[in-house]
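The other protein chains are all here in position, but one chain of the complex has been omitted.
Each chain gets a letter, A and B, in the order it is written, and its residues are counted from 1.
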Amino acid sequence: MTVNTIYFTILTFSFRNIMTIFRRSAYSKYNTLSGSELVPSVSLLVPAFNEELTVIENVKCLLTLNYPTYEVIVINDGSSDNTLEVLREEFGLEPLPNPEMRNSIDCQPIRAVYHNPQYPHLFVIDKPNGGKADSLNAGINLSHYPLISSIDADSLLEKDALIRMARMYMENPEETVAIGGDVRIANGCLIENGAVKEVSLPRKMWPMFQAVEYLKAFLGGRIGWSAINGLIIVSGAFGMFRKDYVIAVGGYRGGYPGEDMNIIIKLHRYMLENKLKYRVAFCPEAVCWTQAPDSYRILSNQRKRWGRGNLKNMIENYDMAFNPKYRVMGLLTMPYNIIFEALNPYFKITGLLALVGYTLLDMTNWKILVVFGLINILSGYLLSIGALFLEELAFKRFTKVSDLARLLLFSALKFFGYAQLGGLWRIQGHIQYLRNNNSWGTMTRTSWKEESKAAKTA
Amino acid sequence: MPNTAALQTEIEQSNLYVTIIQKVKESAHEANGVLFIYSVNAPSYLESQISGILESQPGVTFAMWSGHQPGSIAVLLPGQTLDTVHFQGLLLKQRIQEINGDLELHMALSSFPEQGELNEQLLKQMEESAKLSPAGDIHIFTKEEFQPSQTRILIVEGDATVREFLQIRLQMQGYETAVTDNGISALELIESWNPDLVLTELNLYGIDGLPYIHHIQQLNVKTVPKIVVLTEQRVEQTISLCFKSGIDDYITKPFSPVELDARIRRCIH
Partner (left out) sequence: MYTHLTLAIYFIYVCLGLIGIGIALLFTLRLSHLNKEKKSKYYLQKHQDYFKFIQTHLNGTAALPLPPGKLKELEWRVIQQKCIEWIGQFKGDYREKLVRLCYEAGFVREDIKLLDSLFYGRRIAAAYRLGGMRAAEAVPRLLKMLESEKYTPLTIVVARAVAKSAEQEEQLKEMLQHLLRHGKPIHNMAADIVMESQLDASRLLLKLLDDENPDLVKVALVAMWGQAIPEVVPSLDRLVGAEQTDVRAEAVRLYLSSNPVLKDDTIKSLMADKDWEVRAAVAKSLGSLHAAGSIPLLRSALKDANWWVRNNSAESLTKLGETGFEVLCQVAMNGSGVERETAMYHIERAMQQNNEHEKLDQMVAYNKKKLLYERYFGVAEKRPIRQVAAVGGDYTA
């Protein structure tokens, strides 16, 4: 219940900001900005591990962004498949003799840097496997520009995504240390020439649930959190950072998942401890489309990983919670994340057990059980509707009426089974953490072309 | 000014053209609008409707004949330059469609001697084109279009507004044009359609920027087309890299269409 109350407050903040967001994206012409010499240059870092199916399409997409000066750095993290070979063949890449790496951050030694003068803005780093964080650090060491942006190799950026973020950055360049983008589920969309051509909802059940979940988390949650500068995570799939501060906090932390949350917590900590004015912003109009896992096994692996990463981050940074020195971060975000994100499933289980036990002892009170259950579900559903409302007001990405109906339906269905599974996965993640099981789990991808074919035939 | 309506249905085709030419010669005006209207199942009252609409406008004199083919009508508007005839044409079309909804009109129009010396061949060409043009289209004949050049220009532009404008403009100057909105199909078109010049944005879907320029030059074609870049991209380094990789001209947006014409002409000759 308390969760929902806080969530409502956050949603209110989201609502307060939504019209500004809508207007600033509707009343900005990006085409003039996207050719301007005055826009800061960005290095895109793309860690790739066993992505031979999607990597070409993604790199092609990243090479055609609407942006004046940027470079794409793909980091092949010791893939066991042909990721490097397909890249080399497609773009005619040759190893650079004596590539210059600035050892600003510790990372594993790299094997080689590949480049082709015909694609002056593309670099591929080949290095032994060291995890996503290590790959990003290697990318930072090679990068030439003052802003960096981390992008998952399974995501497609909209052509304007980067310039929209940069516009937000330019509005307040000194204080902005990180900007997160909006992540949406691409399953079911029609993809052509490395761009989402027609937006549509996923047809399979698991991606559909995730689409609803993402919508709620990004629009309902993150807009509000960023309004009070309490954003704890910038999605690893698409975020932009100031390189100097990332280097100042020592880069990404390796060894555990959840490096995207970790870097943000570290940035908050660094800025607050050094009493610097800053903001971690969220730019919902910059959209990145990602492939959601579409089978139970992969999804549960992903969620367990998240649970593990979240717990690790919370344990590492527990000192920030309830510490007024850390402002919103210490007083609201951290406690919220520890109690309602990390420990939430346990509360739910104990609460449920207590209620069930209580009613079993005294069957006459079954009413209470029903009422509590209903309140929980209904208020949760109201939140989902709030998020849909934000979408409808500002973005209008889904065009069909039937899509709206499906979103509403799945938002409701989510409470029966999916939400509980989410709790279960999180607990399993925690168990893995305690057992020191640190595998990344498998993630299989479908090539974008197949995705798109499926969307066309449907 | 009194409106003169002459409706002569029994005129032979060649006679019709001769009459129009005669009228234009006799006319005291600098310009005389000629308009051909064609409709597949034209109702019998279409002609009277047209003359009714034209009469209702102050200051418009006109003469009207039935064309040789069924459903074809020729209108002469003395004193009207190309733009006024064009406006007259779209006005007519709008009014007629307001009255009888889904009637499909084809039009071809021009003005003489503003757009060249009038002869039977030209008139025939116009009447044919009115009949053959896609439904709802208003085809404008300019001086350049009566003698089309053999130069082919491929327009590659993601923005629909600019694309449309460029196509209209280049067609009016007598170039043969083709359009596309992304880099991949541009490369395919260059190979299959063999344009003499590619007028392209740098920022495209599929493939863009320098790799795109490189790809054009490596295509399997007899002669690599001239490349004129028209883009938002104003970063100096990119511009110089583009010239290094062999493009012929670089124009930044917002652009002056007059300047664009000149630069294209310079590249072709």
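A few points about this structure:
Keep in mind that, in the parts below, a contact is a pair of C-beta atoms (placed from the backbone, for glycine too) under 8 Å apart; a residue touches a chain by one contact, two chains touch by 3 or more.
Fair warning: this is a prediction, and the values are worked out from it, not measured in the lab.
Only one of B:Q69, B:Q94 or B:Q217 touches the chain withheld from this view, namely B:Q94.
Only one residue in the set A:G224, A:P293, A:G386 or A:G429 touches the chain that does not appear here, and it is A:G386. When the whole complex is considered, the residue among A:T69, A:N82 or A:S104 that touches the unshown chain is A:S104. Listed by residue number, the positions of chain B touching the unshown chain are 81-83, 86-87, 90-91, 93-94, 98, 138, 140, 159, 161-162, 164-165, 168-169, 172, 236, 253-259.
Looking at chain A, the residues touching the absent chain are 19-20, 23-24, 26-29, 32-33, 36-40, 96-100, 102-106, 109, 146, 168, 170-175, 242-244, 247-248, 367-368, 371-372, 374-375, 378-379, 381-382, 385-386, 388-389, 392-393, 396, 399, 401, 404, 408.
Following the convention adopted for this analysis, only the chains that are shown with their structure count from here on.
Centroid to centroid, with C-alpha atoms defining each point, chain A and chain B lie 50 Å apart. On the side of chain A, the complex with chain B involves touching residues 31-32, 34-37, 60, 63-64, 66, 68-69, 118-121, 159, 192-195.
Contact residues of chain B toward chain A in the complex are 159, 182-184, 203-211, 214, 231-238, 241, 252-253.
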